[in-house]
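Missing here: one protein chain of the complex. Every other protein chain is in place.
== chain A ==
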């Protein structure tokens, strides 16, 4: 005869150590847990509100420059090191963890127009208004040694920008033409021109490393191939492009920061239509930099704010501003994709969090799980009007806010006018042009 008894396996309810969590037997029967949608909605709402409560993105301001910060460069090997060039020809090297300047160089007379680091992080290059290209050691000189460049190249014309190749000891400068230099030589190994206007900036493609993009003041963006020593294609936009930035995860995508307050993301194989037009700025966009994950980019604008855009969205997800921050001239996203630096007119470099409400430091696993859950909830209910409203709400300075309102009204008026024109003219004579196509003037082969 077998006697049946209640028996439990102690493994199911006894924890191994005191530090373990108590095992809680759960019943997932949905009838026991009703109202799942409404409960999750409330959780999402709370998560969204908390996100706004904790959104404090500003971390630090690095002051020390005696003129506006004109260019920034990040160190390829060290997250804590940042280089900046100012409008008085001074270059400073900063330590972000200490938030201090660790080195100061009077590199040029006049503006430091461009600064870039070598891919190995041992040296960096600067170009200035004094028609020189200088190479500097990354390490500070020893005690008693003079601060001197490794090499100095004297050019014939002013260089306005510089960028280093991602793998090879070569760099490119721009000015009257795009020059490709070998580090060992004092003359360019090849120079490429197309048109006669001065070129603002030049950028190497980080993936297909022989490709370059440049933008000139005659409103065009030109692509080059270094191996074939020839330009590839040119696209002319409505207004001048200030700079471009390549997507570090997608070889053919780049984003152009334009004077017409917009940013344009292009697929370089099809330049006639930008993939996305990013519009939110209220003034000329001066600089753009991609997040190393390639999912987002940050743009600096003349309207005294920086904005973060997702690559596939036309509207920004975040805007950063402070009362003291003037026209933002340069912006960089750090290599660990957690922080953003921006250099502005009023001589300061500011450090921001890329995710405004993110908690810094080590997270406990439960904390992380809770955060991930909250994130998912926010994503899930993002279309609900109340949540959307709270998530999108940002405080803006009054001047910027009024500027944006004004532009909205102007845009609306333009749209209305076009509608009216279409309404009162022969059908088909006023064609509908999509926003994307509107800004591209021509593509030159």
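One rule holds in what follows: a residue touches a chain if its C-beta (ideal position, glycine included) is under 8 Å from a C-beta of that chain, and two chains touch if they have at least 3 such contacts; residues count from 1.
Here is the rule we use: contacts and distances are computed from a predicted model.
S.K.: Look at the options "E2 ubiquitin-conjugating enzyme", "Proteasome subunit beta", "Large ribosomal subunit protein mL49" or "U3 small nucleolar RNA-associated protein 14 homolog A isoform X1" and return the one that UniProt uses as the protein name of the missing chain.
M.R.: "U3 small nucleolar RNA-associated protein 14 homolog A isoform X1"
S.K.: Who touches the missing chain here, A:158, A:232, A:404 or A:440?
M.R.: A:232
S.K.: Among A:176, A:191, A:209 or A:403, which one is in touch with the chain left out?
M.R.: Answer from the full complex: A:209 touches the omitted chain.
S.K.: Pick from A:15, A:56 or A:77: which residue touches the chain that isn't shown?
M.R.: A:77
S.K.: So which of A:101, A:251, A:390 or A:404 would be touching the chain we can't see?
M.R.: Of all options in A:101, A:251, A:390 or A:404, contact with the hidden chain holds for A:251.
S.K.: What residue numbers in chain A mark contact with the hidden partner chain?
M.R.: Counting only chain A, the missing chain is touched by 1, 28, 30, 33, 36-37, 39-41, 43, 76-77, 79, 165-170, 182, 189, 206-211, 223, 225-228, 230-233, 248-253, 268-269, 292-295, 335-338, 369, 372-373, 375-377, 380-381, 383-386, 445.
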